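Here it is, the structure, as structure tokens.
The other protein chains are all here in position, but one chain of the complex has been omitted.
Should a chain be cited, it is by its letter among A and B, assigned in written order, with residues numbered from 1 in that chain.
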Amino acid sequence: MDIARKCPPVLTVIVILSLIAALSIRGLELDLSLLFSTDFLKQILSYFYDLYPPDLSGGFLREALVASVETLAISIMGTFFALIIAIVFTPFAIRAMSVGGGLSGERGIKSSLLRSAVVFISRMILNLLRSIPELIWAIIFILVVGLGPFAGVLALALHTGGVLGKLYADVLENVDPGPVESIAATGAGRMKIFFYGILPQALPQCLSYTLYRWEMNIRGAAILGFVGAGGIGLLFYKSISLFHTDRVLTLIIIVFIMVNLVDNLSLYLRKRLL
Amino acid sequence: MDIIVNNLQKGFGGAPVIKDVSLTVKEGERVAIIGPNGSGKTTLLRLLNLMIFPDQGSIELAGKKVNGLGVKEARTVRRGIATIYQSHNLIPRFKVINNVLAGKLGSWPTSKALFSLLIKPLEEAGVREVLEKTELEDKIYWRTDRLSGGQQQRVAIARALFQNPNLLLADEPFASLDPRSGEKLIRILLGWSQQKNKTLIVTLHHLEFALAHFPRIIALKNGMVFFDLPTGQVTPEHLQQLYGDSYQGV
Partner (left out) sequence: MQKKVPSYPFVAHPQSRYDSTLKGLLILGALLILGGSYEISEIDISLLWSEEGASGARDFLFGLYPPEYSREFLSFVIKPTLNTLYIAILGTLLGVFIAIPLSLLATSSLMHRGIFASDKADTALKRLLRIAPFILARGLLNLFRSIPELIWALIFVRAVGLGPLAGVLALGVAYAGVLGKLYSEILDSVDPKPIEALHASGATKMKVVLYGYVPLALPDLTSYTLYRWECGIRAAVVLGFVGAGGIGQELELSMRMFDYHEVATLLIILCLLVGMADMISGWLRRRIV
């Protein structure tokens, strides 16, 4: 049957994965017997049990709410600046649109070499931005602009800018060429082809990716405080380090609510876009 | 616009798709191009509207050699040529009006194009006029992908008319139209060509249409001109040879 053929050799995959897992466990020198001891389970469960009841005192709640508004703000501004970074880089990362690209109609080896070089370099820069996690960017930016939410915004912006730039480039490169040609055939220039032929096809997908990254950035913004880059992370760090377990639960609840609000809002917007 | 094509050849990496095509079309002529699938009709039209460039041979439009033109010059030439594509190639998310307005992009400055797209569609009156001809005036503000396939094809035809070209190339424009609409639209295109003395080249699979409405028929087969005759001289034998044994007659 056709369905069965699509399935890779399951047994082989399982064996290989087990081998990799065993190697990793040995490499990390994990003591797995610990995992199955009752002590271990008790320890974890008691830790979670101790979280209850949450600290709902007014002072702390107010502090936490202020911090979560700041977290939201950081995620929004971070995504917004990421959008700008991506918009600046994307045109250079696309073969057809880059310097001397197909849309400009220039042909010949020289322009094609130049184009390849520009595309390669832009893609490398996007990769670099993307490879470094936002937390590390945050530490770096604290050195530049000091402690506070601005460093967090810049950190999210750079990492997410790299991600979005790559995604946008991929989407724009894969639009249906038919409508693009029909616009070009009217004698329209590069800009007009882009706005009438390419962008309208790619826009919903690009916006959808952007919203999705915003969802991820609200989580990202929630941990930036660990290194002093603003948001609710600092409260988390303090509460956990100082064994204020009741506060940890409050914060978990707040983050849970906030993340879910953003997720649902963005899901709703994304559905409307497509 | 006079068209003179000499010894045209074009391939896409492999064997040539257009092999040694030569033909002359006078200003104001109405020509149907027929031929089996894959015979090179679409490719020929794309060569004529300068979307692709020939490997060999020459194309002259209105007395001017157009292969080997620079980017800007090619754009200027394209402005005078409207193309209706086989798969209509509209932007599904645009309102009908914006898809029609795109026909004028060649002559609009970029700022005007952006204003019309982002703020408020311009030249609504002109759009209504062409949409009235294609019987879509009540759909002017609809999203294009909410129209049926045949209605979308009519939007593409409206765009071409709106462009007000000197040469209109149409690739299977009636494929998804019902007989009445097909008949009506073919009359619109023919009337347009006759009235304004502009050149019209249409590829067709519908032989009845071709024989009934066009004074001249060019048949392509395997990338070559198989015959090029006034309609009166096309015989069933010609068609039999063009389409092979399975051809049953009109």
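Going forward, contacts are C-beta pairs under 8 Å (C-beta built on N, C-alpha and C of every residue); 3 or more make two chains touch, one makes a residue touch a chain.
As the structure is a prediction and not an experimental result, all values here were calculated from the model.
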item: Hidden-chain contact residue, picked from the options B:93, B:128 or B:184; value: B:128
item: Contacting the left-out chain in the complete assembly, out of A:73, A:114 or A:191; value: A:73
item: Which of A:158, A:171, A:184 or A:222 contacts the chain that the document leaves out; value: A:222
item: Contacting the left-out chain in the complete assembly, out of A:61, A:132 or A:199; value: A:132
item: For chain A, residues in touch with the removed chain; value: 3-4, 6-8, 17, 20-21, 23-25, 27-28, 30, 34, 40, 43-44, 47-48, 69-70, 72-74, 76-77, 80, 127-128, 130-133, 135-136, 139-140, 143-146, 148-150, 152-153, 219-220, 222-223, 226-227, 230, 233, 236-237, 240, 248, 252, 255-256, 259-260, 263
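The criterion applied here is as follows: only the chains that are shown with their structure count from here on.
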item: Chain A-chain B separation of Cα centroids, rounded to whole Å; value: 46
item: Contact set on chain B toward chain A in their complex; value: 49, 51, 71, 74-83, 85, 87-94, 98, 102-108, 110, 113-114, 117, 156, 163
item: Interface residues, chain A side, partner chain B - complex; value: 104-106, 178-179, 181-189, 191-192, 195-197, 200-201, 203-204
